[in-house]
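In this view, the complex is presented without one of its protein chains, the others remaining in place.
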Amino acid sequence: MSMTTKPVNQKAWFLILPVLICVAFSAIVPLMTVVNYSVQDIISPERRVFVGTEWFVAVMRDEELHAALLRQLTFSLSVLAVELPLGILLALSMPADGWKASVVLVIVSLSLLIPWNVVGTIWQIFGRSDIGLLGATLQWLGIDYSYTGNAAHAWLTVLVMDVWHWTPLVALLGYAGLRSIPDAYYQAARIDGASKFAVFRYIQLPKMRGVLMIGVLLRFMDSFMIYTEPFVLTGGGPGNATTFLSQFLTQKAVGQFDLGPAAAFSLIYFLIILLLCFILYNWMQRVGTQEKEGGQ
Amino acid sequence: MSKPKFQKRTIFLFAYIVFALVPIYWMVNMSFKTNQEIVASFSLFPQHFTWDNYHTILTDPSWYSGYINSLIYVSMNMVITLTVSLPAAYAFSRYSFLGDKHVFFWLLTNRMTPPAVFLLPFFQLYTTVGLMDTHLAVALAHLLFSVPLAVWILEGFMSGIPREIDETAYIDGYTFPRFFLTIFLPLIKAGVGVAAFFCFMFSWVELLLARTLTSVNAKPIVATMTRTVSASGMDWATLAAAGVLTIVPGAIVIWFVRNYIAKGFAMGRV
Amino acid sequence: MARITLDLAHAYRPNPQQDSDYALLPLKMEFADGGAYALLGPSGCGKTTMLNIMSGLLVPSTGTVLFDGRDVTRATPQERNIAQVFQFPVIYDTMTVAENLAFPLRNRKVPQAQIDKRVGEIAEMLEMSGQLNQRAANLAADAKQKISLGRGLVRPDVSAVLFDEPLTVIDPHLKWQLRRKLKQIHRELKLTLIYVTHDQVEALTFAEQVVVMTRGRAVQVGSADALFERPSHTFVGNFIGSPGMNFLQAKVSDGALLVADLRLPLLRALPDGELKLGVRPEYVRLAQPQDTGALPCLVTKLQDVGTHVMLTATVLGQAVKAKLATDAALPAIGDIAWLQVLGTHTCFYKNEEIVA
Partner (left out) sequence: MQLSLEGISKKVGPQAWLYEMSLAPKPGAVTVLLGATQAGKTSLMRIMAGLDVPTQGRVRVDGVDVVGQPVRERNVAMVYQQFINYPSLKVRDNIASPLKLSGEKNIEQRVTELARKLHIEMFLDRYPAELSGGQQQRVALARALAKAAPLMLLDEPLVNLDYKLREELREELGALFAAGDSTVIYATTEPGEALLLGGYTAVLDAGELLQYGPTAEVFHRPQSLRVARAFSDPPMNLAAGRIVPGGVQLNAGPLLALALPASPLAQPEVTAGLRASALHLQANPGDVALDGQVELAEISGSDTFVHVATAIGEVVAQLTGVHYFELGTPLTLYLDPAQVYVFDAAGALLLAPQYRGLRSAGGLS
C-alpha cells in the first residue's frame, strides 16, 4: 500500500554491528583456522609445512569419503521421501484451533525439543530386543531384529528415528501454510462444489508450496549434517553402515587427529552446504515475492 | 471445514501421536524401574515403581550439575542472542543499506554450517583465549546457530508492523531507544518469544560442540549422559530418568509459545 | 433460479437477551425470482450475515430459509446450488483463466463440450476471451475479480448469485464499467442477483430493490427513488444522499405545525405530538421573508462545490443544509436567510418512522 520503499540508511550498519562481532568471533576466526590448516601439514605444533592443495586432492581421492558421501545422499533422499508426504498428511489432519490444536501442537513439536543425543538414547532403549518395546515386538513377530548387528536394520532404525524426530518440522511448516489461507477460499470451493481432493490439489497444496519447499531444503541440509543421533544409537556401525559425513569428519579430526585432511574436508563439506544454502535462500526470496504479489 | 474426511484424518492423527509418544513413554516407563527389573522382566508398566533413579540424579552432583550447566549456557546464549539480534533485525526490516542482502545471506550460511566443520577450530580458538570448559564458551559457540535464526524470525515479525508507526513516533518526538523499548518491543512480544524458543531449542539439544568445548566445570547434561553410556555396565534406569528430565524444560517452553510456534516456523523458516 | 424467502433471526452468541445481542433481528423478507437486489448499510449492520445465511455458509439461530418454498435452512451451498462472489478475488492460482471459469462446471460433471461453450460465453461477456489461456495468478486485481464474477455466473442453473462487496478491490475509474457489466449480465441472464455493499452508488445503481440495513434491522426495502423521495426511516433519510436529509424538531398541536417556534400550516394530516420534519437539501429553497413554510435561518457557511453551492444555516441550534444553484442570488454568511422547508417532498417522522 504505502508506496515508500525501505529508505536507504547506512547508519543501519551500527545496528547490525553487534551481530557481526559475535558471529565473526564464532564463525570467521574458526573458518580462517580451518583454511589455514587445510593447506599445511602439521607434524607437531612447532613444525608445519605448507602443502598447498595436496590435502584437498587427497581427500577428493579418498575412497572412504566417497562411500560416506554416497551413504549420506541415499540417506538424505530417503528422509525426504518419507518425511515430506507424512508431514503434509499430518499438517492436514491437525485441528485448526481450540484447545485440541494447542495440545496436538505441543505433542507434535515435542520431539523437536529433545536433545539429539537423548533422541538417540530413546531409540537405543526402544529398539533393543532385550529391553526395548520395538525390538522385543519385532522379535516376538519372528524378525531377528538388531540395529547393532545388522547393517540394514541399523540403517532403517536411523531412518525411522529421523522420521520420528523431524517430521514435525515439515508438519509445522505445512500447518502454518494452511493457517494462512483465508476462509473465503474454502467457502468459494464449497460453493464451486469442489471435492475434498480438489480443495487439497487446487487450494491447499499451492498455498503450502512455499513453506514446504523450505521444509524440503531444510530437511535435506540438516539430514546432511546429521551426527549425534546415529552416533549415540549405532556409533556409525555396524561397520560403516551408518557413518555419515559429519561423523566421518569427526573421526578424522578428533579420532585420528590428522588435521590437514580434516580441515580440507571440512571446507569441501562446508562448500557443499553453502551451495545448498544458496539455493534455499534464493528460493525463499522468490517465494517471498510471489506471496507478496499473490497477496490478498 | 472438512466434515466427511474428518474421521479418516483423526484416525491418522491419532496413529501418529501414538508413534510420537510410545518411544518417549517407553523411556519414562523405564525411568521408574530398577535396573534389575529392566533387564530381568519385560513389562509395559513398572512392576516395582521407584523414584530412585530420579533421586540419584537430583542428589548426585556429577548428574545434576550437568543440568545446571546446560541451563546456564542456554540462558546465556538466549540473552546474548536476543540483545544483539533485536537491533540487527530492526535494521534489516526497516532500512536498506550497502550489502544488506549479502550480510543477511552470510548470517544464514552460519545456520547451515555443520558443527563438525567448526569442531577443531573452536577447540583451538577457545583454548587460546582461555574460555575452554566455561559456560560462556558454549554460549558463544551456539550463537553461530541461534543468532541467524533469531535475526531471521524477528525480521519476519518486525516487517509485519507498518513502518508508519515508527514514523509517527519520530514525528511525535520519540528518540530511537525510547521508541524501540516503549512502543516497538511490546508489538513484537510474540516474535521475541518465538525467537527465544528457537534459541533455547537449538542450544539445548546440541551435543557435539557442547561436549567438545567442556570437560568438567561446564559439562552439559547431554555430555554427561553420553559418557555414562560409553562407561560400560549400562545404567539404563538412570539414563532413562536423565533423558526424561531433559525433555521436561523443552515441553514447558513449548507450552508457552504454542500459539505462535506455527507462525514462528513459517516466518523464521527455521 | 429461485424465489428466496427469509423468516429468521440470527445471533452469534447463544440465547440473546436484548437487541444488541442479535447480528440479525427477526425479519421476514422475500426476494423475487430473477430480481436484482442490494443489501445496503454501514459496516456491522448485518448485511453480510444475511448474505451468508442465504448462501448456506451460515445457519440462522432461529427461523427458516426457503428457496421456491422448499426449506433449505440447513442445506449446504452446493445443495442450494448458489453462487457467491467474495470481497477479495478468490482464484485458483495454478489454473488458467479458462480452467478457473470451468471449475464449478467440472465439479458438477458437465459434459466438456457444454463447459467450453459456456466458458466461451462468459469470457465473451467479461471481455476476457483474449486471456483464457493465461495463468490466473499473474493477472491484475480487477481481472482476478472478473474471474471470480465469471465463476459465479458460469453455471446456467444457479438459483441465485450473491455478491459480497465485489468491487472493493477495483480501481474507482474501472468500477463503473464493471457495474455496467453486472447490469447487462442481469438483463441477459435473468438471474436472481443479491448484492451486498456499503456504497450507496453501487447499491442504487445495481439494484431494482434496495434493502437498507442498520444494527441488524432492515429499515426499508425500496427502489432508489423511494429511498430518496420517501425514506421510511430517519436512518435512510440520512444514509441515502450526500449530504443526507435535514431533520428539524416539530410539534403538531391544534391543527398547526410548530417548527422552531413558528406556526406553519399543516399540508397533510399529521398525528398530534412531537415529530421530526425531514427535508432533503435538494428541496430546500431560498424564500421571501414571511413566506409560508419558510424559516428564518442564520447562514453559517457557504461552500462553492463546483456544480452547486452548499449553504449551511442554523435555526434555533438545528442545522439546515441547502443545495443551491451556482448562479442563484445568495445571502452572505451571518445573514438571516428564509429557507423553504415545507413542500411535497417534505416527510414527517414519529420516533424515527415515517408518518406522512
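To keep things simple, chains are lettered A, B and C as they appear, and every chain counts its residues starting from 1.
As a working rule, a contact is a pair of C-beta atoms (placed from the backbone, for glycine too) under 8 Å apart; a residue touches a chain by one contact, two chains touch by 3 or more.
The shown structure was predicted, so the numbers you read here are calculated from the model rather than taken from an experiment.
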Options C:F228, C:F247 or C:Y349, residue touching the unrepresented chain: C:F228
Chain not shown: contacting residue from C:T205, C:Q220 or C:Q340: C:T205
Chain B, residues in touch with the chain not shown (by the definition above): 162, 164-165, 167-175, 183, 186-187
Interface residues of chain C (partner: the chain not displayed): 42-44, 172-173, 176, 179-180, 183-184, 187, 198-201, 204-205, 224-225, 227-229, 238-244, 280-282, 286, 288-289, 296, 302-310, 323, 326-332, 335-338
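Going forward, only the chains that are shown with their structure count from here on.
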Touch-based graph of the chains, sorted into line, ring, star, complete or other: line
Where chain A and chain B are represented by their mean Cα positions, the distance between them in whole Å: 15
Distance from chain C to chain B - Cα centre to Cα centre, in angstrom: 56
Chain A to chain C touching residues, read off their complex: 182, 184-185, 187-188, 190-195, 198, 202-203, 206-207, 294, 296
Complex contacts: residues of chain A adjacent to chain B: 2, 4-13, 15-16, 18-23, 25-27, 29-34, 37, 86, 89-90, 92-94, 96, 102, 104-118, 121-126, 130-134, 136, 164, 168-169, 172-173, 175-177, 179-180, 186, 190, 196, 199, 211, 214, 218, 221, 224-225, 227-228, 232, 245-247, 249-250, 253-254, 259, 262-263, 266-267, 269-270, 273-274, 276-278, 280-281, 284
For the chain B and chain A complex, residues of the former touching the latter: 1-2, 4-5, 9-10, 12-13, 16-17, 19-24, 26-27, 30, 38-39, 42, 44, 80, 83-85, 87-88, 90-92, 94-98, 100, 103, 105, 107-110, 112-122, 124-125, 140-141, 143-144, 147-148, 151, 162-164, 201, 204-208, 212, 221-222, 225-226, 229, 236, 239-240, 243, 246-247, 250-251, 253-255, 258-259, 261-263, 265-266, 269-270
